[in-house]
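First the structure, which I've put down as structure tokens, then a few questions once you've had a look.
Complex shown without one protein chain; remaining protein chains in place.
Coming up: chain A.
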Amino acid sequence: MTSDFNGTRPPALTLAGVSRRYGGVHAATSLDLTVTPGEMVTVIGPSGCGKSTMLRMIAGLERPDSGIITIAGEVVADRRRYQEPERRRVGLVFQEHALFPNLTVAKNVAFGLNRLPSRERQKRVAEVLELVRLGHLAARYPHELSGGEQQRVALARALAPRPAVVLLDEPFSSLDETLRGRVRADIVAVLQETGTTSLLVTHDQTEALSVGDRVVVMRDGAIEQADTPEKVFEQPSTRFVASFMGDADFLPANVHNALLTCEIGVVSTVPGWANCDVNVDVVLRPHEVALAHDPAATARVISQEYRGAFVLHYIRLASGRTLRSWQPHHIRYAPGTPVNVTVAAGTSPTLLVDDRAVTEPPVGTAGRPTQPPAPSPITVLR
């Protein structure tokens, strides 16, 4: 967790054992999550993984079957209690902006402030519109705005009543590619500036990694991993996370006496795995796979894709398995070229046993560690 937990302030949001079923489908299975104030958490997963269900349960649009949800220390859903959405302090921003088409920008933003006296209301409207730099459009109607402007108004409207947490449901996916980056930067800046706690659902891996203080990866209604972006990418906890968050290939490998070997040779030493002989899968990302022209090699380049800055090479190993490798754009091996495949220096590959990442020998397969821990947990042999 990135934000340090301030003992006096309760978490902005907690989910404890929250589950929801539709008929026989488990849309959410025992979700646990704690979001500290000011944190920005991105939620990602394939469609149907339950990320939207989670959001809807937090907002109060969906009632959990079991589990407890708290917002700013207040229980909003548990076995008995269920707070209606209009009484929760949750802001919502939708993909399709969902501005009220019959109201002006100013009235849209003022919608959630109807309990304030008129003078304060106007002040707050001006304030949040200034925050998203749209003060000059206050009198316009939503259909007179561009997509990016509409999304900024939607954010202003959600922020106006000072919610404890803002939920954003794929907020940028309706914008076209060129606009998207800019609107995203704008909105993330506003959220950070105001110290708003937020939960952003996305299906874009890059977005999840670049925007979030923390990334929650979901699959089949369950949270697979909730960690910093670096950890999610570099130390995925499952095979699914490894392949979903970026490109990954898997090779069967073996750890014997702390030495990790696979088809392309010795990969690294694995300290603490002495005296054991375990079969694992090693996760290799394309940027970790090095190639060198070698007429004697058994691996062959089978195709390449030009991606601008990089060229992605597909290599078939002697066993028939394929690996992918990024090469700088000036290096292009023609299909059929025999290449020697190695793992780039400094790589600490993730090891999988039964689809789960392991950091120590599985119980029963390993002997006792015989050496004191090495300074670096995994080092590549070169």
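Everything below uses one rule, namely that contacts are C-beta pairs under 8 Å (C-beta built on N, C-alpha and C of every residue); 3 or more make two chains touch, one makes a residue touch a chain; residues count from 1.
Assume contacts and distances are computed from a predicted model.
This figure omits one chain of the complex; the name its UniProt record holds, of "HEAT repeat protein", "Iron(III) transport system permease protein", "Cytochrome c oxidase subunit 2" or "Response regulator NasT", is "Iron(III) transport system permease protein".
One of A:11, A:161, A:286 or A:361 touches the chain omitted from the figure, and that residue is A:161. From the options A:9, A:87, A:182 or A:307, the residue with contact to the unseen chain in the full assembly is A:87. The chain not displayed touches chain A at residues 21, 59-63, 65, 82, 84-88, 90-92, 94-98, 100-102, 111-112, 114-115, 141, 143, 154, 157-158, 161, 163.
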